[in-house]
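Only a single protein chain was left out; the remaining protein chains are all shown in position.
Order as written gives the chain letters A, B and C; numbering starts at 1 within each chain.
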Amino acid sequence: MDATVWLPVLVLGLPFASFVLLAVVAPLRRAGRAAGAVSIAAIAAAFLGAVLVWSVGFTREATWTWIPADDGPTATVGVLVDPLANAMLVLVTLVSLLVQIYSLAYLHDERPPSLGRYYTFQSLFAFSMLGLVLSPSFIQMFVFWELVGLCSYLLIGYWYARPTAARAAVKAFWITKLGDLGFVIGIVMLWAATDTFEFRVLFALAQEHALAIEGLGTIMFLIYLGAVGKSAQFPLHVWLPDAMEGPTPVSALIHAATMVTAGVFMVTRAQPLFALVPDVLALIGWVGAFTALLAATMACVESDIKRVLAYSTVSQLGYMMAAAGAGAPDAGFLHLLTHGLFKALLFLGAGAVIHAVGTNDIFRMGGLFRAMPQTGVVFIVGTLALAGFPPLAGFFSKEAILAGVWEADMTGPFLMLALTVLLTAFYMFRVVFLTFFGRAPAAGHPHDPSWTMRAPLWVLAALTVLVGLRLALGDVGAHHGPGWLAPLSVAAALGGIALAWATYQRGVVDPGGLAATFPFSVVDLLARRRYGLDTLYAGLYRGFLLSFSRLIGWIDRYLVDGVLNFLSAWTLRGGDLLRHIQSGHAQDYVYGVAFGVLLLFVWSQWWPR
Amino acid sequence: MTVPVLSLITWSPFAGALLIMFTARYRPLAVRLIAVATTGVSMVGALWLYAVYDRDAAGFQFYEKVPLVPPLGISYELGVDGISLLLVLLTAVIIFAGVFASWTVTVRSQEFYALLLALVTGVFGVFVALDLFVFFLFYELAVLPMYLLIGVWGSSGEIRPRGIFAWAYRETGVGTKEYAAMKLTLYLLFGSAFILVGIFALYVNAGASSFSFVDLEGVSFAPAVQRWVFLAFYVGFGVLAGIWPLHTWSPDGHASAPTAVSMLHAGVLMKLGAYGVVRLGMGLLPSGAVELAWLMGTIACVNIVYGALSAMAQTDLKYVIAYSSVSHMGIVMLGAATLTETGLNGSVFQMFAHGVMTGLFFALVGLVYEKAHSREIGKMGGFGAVMPGIATAFTMGSLSSLGLPATAGFIAELLTFLGAWRSDHRWWLFPAVAGTFLTAVYVLRVAKQIFWGPPSPHFQHLEDARGPEWVALVLLVTVLVLFGMVPGLAIAPVDTATLPLLARIVGF
Amino acid sequence: MPGPDVVRAFVLEIGLGALLLLVFVANLGIRGADRRVVGWIASWGVLVLAFTSFLVRPAPPALDGMFVQDGLAIFAKRLFLVATFIGLLASLGNAQPAFVRRAGEYHLLILSSLLGMFVLASARDLILLFVAFELMSIPLYVLSGFLKRQEEAVEAALKFFLVGSVSSAVLAYGLSFVYGAVRSTNLATVARASAATEPLLALGLLAAFAGFAFKIAAFPFHMWVPDTYEAASTPFVAWLSVAPKAAGFVALFRVYLEGVGDRAATWMPLVAGLATLTIVAGNLMALPQQNTKRLLAYSGIAHIGYMLVGFAAASASGVAMVLFYLVTYVFGNMGAFLVVEAVARSEGSEATTAFRGLAQRSPLLALAMLIFLLSLGGIPFVAGFWAKLYVFWAAASAGLYWLVLVGAVLTVVALFYYLVVAKRMYIEPPERPGRVQVSATLALAVLLCVGGVVVLGVYPKPLVMAALRVSAPLF
Partner (left out) sequence: MSLTAYLTLAALVFAIGLFGVLTRRNAIGILLGIELMFNAVNINLVAFARFHGDLLGLVFTLFTIAITVAEVAVGLAIVIVIFRVRRTVEADRLDLLRG
């Protein structure tokens, strides 16, 4: 193995080694902070490795047999290093590192065994996410895809004694699993048609136009379903807001920066295949844009700071998907990267706030800027980036997406996305104004957190700015739309900010009154009820699935088994009835003999010869 | 002369049973140590077998043959190919873990272990026997001790008779351990009646000269014979494999059985049914298999979905696990029914994976029951905080059960799915995949209810697993993960057996 | 003058006659009420005869071919002797007053019945056959009413007698037609004439079959069985349940295979049908039984059905398998009855509930019973499995797959009630503590049965080969 192979393998292997160490060596895990140190050291080393790989910037693929079969392996595992993967490697290791450092302080009240468990899961997550990023084949991607889902499940349920956390964890798992059904069916079908899972082979086939498989559209649609679940696209987005039951650093890492973007990454990775099925692409675009808008409306009415951010994540994932659907996956991917930075920043900032005031409710916060200025600054930086304010990172990537969608002649999605720009600015600044400005906090003496929490915040804030500047200077964004686009989007963002300012800072506009006026009242009503989707799923689960299962259970116990018991009971009863011929009267016994003789005669005459 | 390693593996537990019966009276520790030692011998033997098995050669290895009744063509003929190799390993692992998992059996432990070990000899024997007759003998040996094991050491559940057959339930005493024991034993013997008839039909039709599998393999039976005998084998072995609608012994039996017995029964004996279908049914009756594959696969799909839904409806922890076995055995049968290389490999892999997984589950349920003295899921809650080890192991089992990658369950299901879509009945893929989702729903729901959430007020003084019990859990979890991460360990040898089998069936 | 050949042919009968005389004289010679020593004499005598029987070699037919000492006859006589020995041994320890005072009668009757069986096994003449049949039967009527102060016992004796004599009449009536049709009572002659489709012959054979069916207790000629078994003394019942049945089967083989084997195709379906009925009825009626002896009675009827399955195959292997079955049945069924006797003597009850918790009170006795039950149930590693298996195998070879399937499925029903007894012994707790006291002779008898069942279960080959050897000349 040369360095181009072992370096990525090392990046992958370090968190894995850390995970195994923590999982197996129980005393180390139970020590808590020591476990954290091991995990952080591993991810830090992985980060360095990732930066090294990125800076060299080579492309390399290596695979090994995983599931053998007679004529060549059924499935392989390996690493695929290319610019796409490199960028992701850096993002994942960086955010992981920062989050893990941040968690040390954030979770310092936890019992050591719990903390050890946390870091064990963190290491597992880092490994899984890196494995997903480095996947050279659909099957490996699916494997790690499921593993990150597992980590998500475990970390959402980290505070498992809370019923809400327990419920949110299984909800997240089930909903994403629903999408994964499509994914697995899709790749099984693809394998059956092409005999391979490997991107390299599939892309080559696609390039030679040799992938004229019957039902490729269906296959790609099914594979896309996986992304719908994982990247929280409508209608499977309902798990992500609930996932906020997990610790905030987890939300930052898994449910904002990395795992939820796996769907986007996958669609980007498999772009050559999706490109063959324009119908599916269009669908992806429409669904993405719709998701973006829908989530933004829900974010506007949410009062839990983390849930606002969660809806914003859903919304931004919609952007990325829309870009991918519009044939501009690089724009989507760029947004993935920038969003990873500033959304992690926002979540960690929100974490600092929650940590300080002990509540998630933005209406019970206020005036925190004075108490925690550093947090306030970085949070506002993140907010501006998310709102798409130049020259921060978010502006350029969002602009590129809008341009891409416009160029693809997808007017409907474009309008939805443009409207979302306004809404994004509105709901984010709603949070900023309610949290950091305005009335004084209800209780406590909030203050800026310790340096272990502050440092990651600053690093991310700095990166958000730097990447933005880099994008402003360079010509990275491939898509430049028409000239009116940038002013439009900035104007929309400003409009949103102004509205938020007027409503929540100045009090000029009464939010209740605004929500009561006609077009908004409908949206407000629906958005507050989350468009009934949660209710729908709950209804399907309880009303359909569980009832149906009870029916089947009843059938099994009382019909299928009932027939059996019926037969055996009748056998018993039959014996009981039959023994009445044994009347006890001697002459009846002689009748038996006579009957027997008669029987023999009749039988011998009638038996077919 | 070489060491007859297969005989050693097979008879070592039996020797243990005899030793226990005759020497270790009223000395519980000695009983357990003998059990550990003799199953340990089997375990080491199985591992050695696994290590030195020639993965490049097809056919049966470690062959032994001693004529028993030459005029009838019965001989003590043993050998393993890739399929049985894996299952021997499975049996060794499960029983070794089972001995530790039932360490705390206090009542009449001497007889318990003796019966358990005798039963294991039967299981090993079935997997290694190449003579159909000897196969049948071992099969019966594997089934019968179950009656006493469940009847004496089992536990009764509560089922209130309802529905149109309520009177029948009262008459048969549904829910009690005696009922379960009787149902299981009679049902399986009912199945074995079909097997016996099938074996005889083959024997007679082949010229009544040999019961040897190897000899019979060389005979090509008439299509009608193949059809009917395959059906007989399918029904006979299918009962043990828990095919719908002949599965109802399984929930009652497994729920009532003591821990080690559930482990062994759900973990290994159900595989024995599937193994019988694959080995005898498909191996000897290729055209019958092709003809009836649609039936096998369709019923397997019913099993998967129906079993999962039934599991979801249960309120008794053991019943959930028992129904999950019904569901998972569907995957095994489906894989076999696809008649493809991947499907068959998946089927055999699932036999192994499910064996370990369900063994783990039953061990855990046994531990939970032992600590909490309850199987009612609704009453439990928050056990995770007091028994983290058990919770972790349960989660691992659940994950494997729902086919999460990096556990053995995933490989099995994936291969089966691949096989299903390549088979003649593509639609099988959809119920099979749906089954994984349903599984995710019920296992995680149960795990959440029991281990997560606030601590239940019904229970105090719960504790985690102790000493010997850990051995079982760690062993099983390790195997589960190891084979999930390195599936080649199992598939390489299995492939040497499935390919010739398929070559006979499909003729490529 | 009888030549040496005749002596060779009759050696066992002569020995048995001598024993009868000895017992008779001894009985006369004993003063006092305790005549149990007669039992010892009879037992030792039977044991000596049993050993002798294993030295006896086939001899040429004697008395103009009326009497034959062939392999089948010797096989059957060995079986009778072993069964009788076990039966006598078991009743030795019986301290009931009737047995103490009237031991002479008891043993004389048993031995004369045994003589009847001997002759029946060797008879190749219809007259001799009939006489032997009656010589065997009549003492049995008396024996079943041996406890003549017991209401149940005498009632059972009357029922047995009535059904038996009516059956005898039917048998005789049938035999008279056979004689009328072929002008001879010699079976060899009958065999030669049997090719012709003579309606009288067919009628006679059918009626005679009914007579034999009574003796082996096939459905619906079985009805005397449960009542007699329940009421008569248990060691006698143990013997009654095996020896006369074996004799009946041997007679069936003589007449229907050695004699009119050519017509097998005509009566095979009859036998198959009768076998099915017997298996089904026996097993079903055994299900609700609470009295262990009655349960074993019905299960015994079912076993006769299984033997008829082998007979229905009408082949040398079929016959051999029935013979094998009979031997395993001797050990298994007698053993089970003897355990019932042991428990009943101790507990004063023959109900299945008397077995509760036996495994914890007397583990070895319980194990013995379990082994017998498993053998009766046809479970591997004990003799009964091979018996069923061989019978099924013979039937399958004859193409009777449906019969095999019915038989095999009903084995499951049979296992239900065997397992109920096993459940009482192993699963249920004992009602009272303490071991079950078993007399030494009874224990020895049980041990012999266990030995037989286990040895045959593990190593059935020699017996199977022997059975095949003796049955081959019938065809």
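Assume contacts are C-beta pairs under 8 Å (C-beta built on N, C-alpha and C of every residue); 3 or more make two chains touch, one makes a residue touch a chain.
The model shown is predicted, which means the values in this text are computed figures rather than measured ones.
Taking the complete complex into account, the chain left out of view touches A, C. Screening C:Gly45, C:Gly71, C:Gly87 or C:Gly145 for touch with the missing chain picks out C:Gly145. Residue-wise, the contact with the chain that is not shown comes from C:Asp227, picked out of C:Asp70, C:Glu105, C:Asp227 or C:Glu350.
Within the complete assembly, A:Ala594 is the residue of A:Val377, A:Leu533 or A:Ala594 that touches the hidden chain. Not every partner is drawn; the one left out touches subunit C at residues 126-127, 130-131, 134, 138, 141-142, 145, 148-152, 154-159, 161-162, 165-166, 168-170, 172-173, 175-177, 179-180, 183-185, 226-227, 230-231, 288-289, 294. By the touch rule set out above, subunit A reaches the unshown chain at residues 579-580, 582-587, 590-591, 594.
As a convention for this text, only the chains that are shown with their structure count from here on.
Among the remaining chains, C is positioned farthest from subunit B, on the basis of C-alpha centroids.
The most central chain, judged by the distance from its Cα centroid to the centroid of all protein Cα atoms shown, is B. We define each chain's centre as the mean of its Cα atoms; on that basis subunit B and subunit C are separated by 43 Å. In whole angstrom, the spacing between the mean C-alpha positions of subunit A and subunit C is 78.
Chain contacts: subunit A has residues 572 touching two or more partner chains.
Of all residues in subunit A, only 65-70, 74-75, 113, 139, 142-144, 146-147, 150, 153, 157, 160-163, 166-167, 169-170, 173-174, 177-178, 181, 184-185, 188-189, 191-192, 545-546, 548-554, 556-566, 568-570, 572-573 touch subunit B in the complex they form.
Subunit C contributes residues 158-159, 162-163, 166-167, 170, 202, 206-207, 209-210, 213-214, 218-224, 226-227, 266-267, 269-270, 273-274, 281, 283-289, 413 to its touches with subunit A in the complex.
The touching residues of subunit B, counted against subunit A in their complex, run 159, 162-165, 167-169, 171-172, 174, 183, 244-245, 248, 251-252, 306, 309-310, 312-314, 341-342, 345, 382, 384-385, 388, 399, 402, 404-406, 410-411, 414-415, 417-418, 420-422, 429-430, 433-434, 436-437, 440-442, 444-445, 448, 451-455, 487-488, 491-492, 495, 499.
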